[in-house]
Structures are given as C-alpha cells and as structure tokens.
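Excluded from the complex is one protein chain; the other protein chains are retained at their positions.
After this line comes chain A, so read on.
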Amino acid sequence: MIKEERHVLVIFPHPDDEAFGVSGTISTYIEMGVPVTYACLTLGEMGRNLGNPPFANRETLPLIRKKELLQAAASMGLSDLRMMGLRDKTIEFEDDEKMVKLVEDLINDTNPSLVISFYPGLSVHPDHDATARAVVRAIRRMPVADRPSLYTIAFANNTLEILGEPDIIHNVEAVADKKIATLNSHASQTVWMMRDMEKRLAENDADALKWLHTERFYTYDWNNDFE
C-alpha cells in the first residue's frame, strides 16, 4: 500500500539513481494522480562505462545520458524533470550553503508532502552523500509542522548495522513493466546488468522478482539526525 501524497519531490545526483530503487514508486504515484518532480543534479558526466569498442567518449557521454534520462522520465510517465546542471563527482566540493539553497528552492517551488533522496553517509558515492546532506539540512531548517516526510535510500555495506531494516516497503509489482522500461532507458549504465536480470526474471528467480517488485526506504528520523 502506497500512501497518498500532495506532491512528491525526488532529488538525486545522477541519471539512473532513480531507476533501481525508486522508479516503481514514482510510476505508482503518477498512476495515483500524485504530481512528482524529479530533480537530477548532474548528467553523470564522469560515468566510466564507455564500452569496448567504445560507444561514447568523455565528451559525448553526458549527451547520451541526457537522452536516456528523458526517456526514463517518459517511461515513468513523469513530466516534471529538472536537470540542475551540476557536474558529476563535484557535488561535495560545491559550497554547502549553495546546495542547501538549491534544495530549499525546489521545496519552495513544489511544496512537497514527501521528499525522496539518499541517506547521508550511507549512500556510497560522494555525490549521493553530499546530495543527502543538503536535503536533510534544507528540511531540518523548516518549522517541524511544515516539514515534508523524507524517505531515504541507503545501501552502504554497513546499512543494516546502523539503520536496521527499512520501515517503508512499497510493492510496485503492478508497474514492473514501467520499472523495467526505466532501467532499460539508461542503457549506457544498465545494459549488462539488465541482460542478466531479464534472464533471471524470465526464469522466475525469486530474488530477482523481489528486487524488481519491492522498493524499500528509511523514513528519516529527526531524533537520530546524522549531524
């Protein structure tokens, strides 16, 4: 069961961050008629996968990933996609206040009842953690009564130790086709993984189906703040 929302604001640094663990949730909200905004901070300019023989180079990769992101948005039925123009792998080096302001502006503009992002310090990529810090700081500055809920994704190897099990579990089986289409949209990043995954799904592999059908979040706990 996925709770009704006024507006959902999704904030991630890389095209494809939404695909793995949130695209089913986004697609479901859109089918429910809940408006969703996805702010993607970079175009994944520093992605390493160029293929051998290469299908891209350092300078063409962002253009390819931008097209993939637009296609992913279309796959989810998402119409409010915002590309924020920062550069991959540099988020943590931006001015911290500038990053908080960027999130505040998005919140002021969309008035979300729910924000979805990463969990600070447990999201492995420096851009993920830096994005998460800015999101938490921006929401923390709001009066408690006005704060949107914050669902976070954490996948560092020690996540279970630190946070335990996620408290929000979304079954997104009904939109599995859209999720697969979103994952396939990011072909430059996912083509190898999806080749294996689609084979496992065709064989009804239980782990693969669970991975596809379940999206898990930690509600950010203001009594257990990261700083």
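Descriptive notes on the structure:
One rule holds for everything that comes next: a residue touches a chain if its C-beta (ideal position, glycine included) is under 8 Å from a C-beta of that chain, and two chains touch if they have at least 3 such contacts; residues count from 1.
In the analysis below, contacts and distances are computed from a predicted model.
Entry comment: the absent subunit's protein name, as recorded by UniProt, is "YojF family protein", drawn from "Transport permease protein", "Cytochrome c oxidase subunit I", "Succinate dehydrogenase/fumarate reductase flavoprotein subunit" or "YojF family protein". Residue A:Ala156 is the one among A:Met83, A:Ala156 or A:Ala208 that touches the chain not shown.
Summary of contacts with the chain left out: across A:Arg58, A:Lys101 or A:Arg141, the touching residue is A:Arg58. In the full complex, the hidden chain is touched by chain A at residues 46, 48-54, 57-60, 62, 85, 87, 89, 124-127, 156-157.
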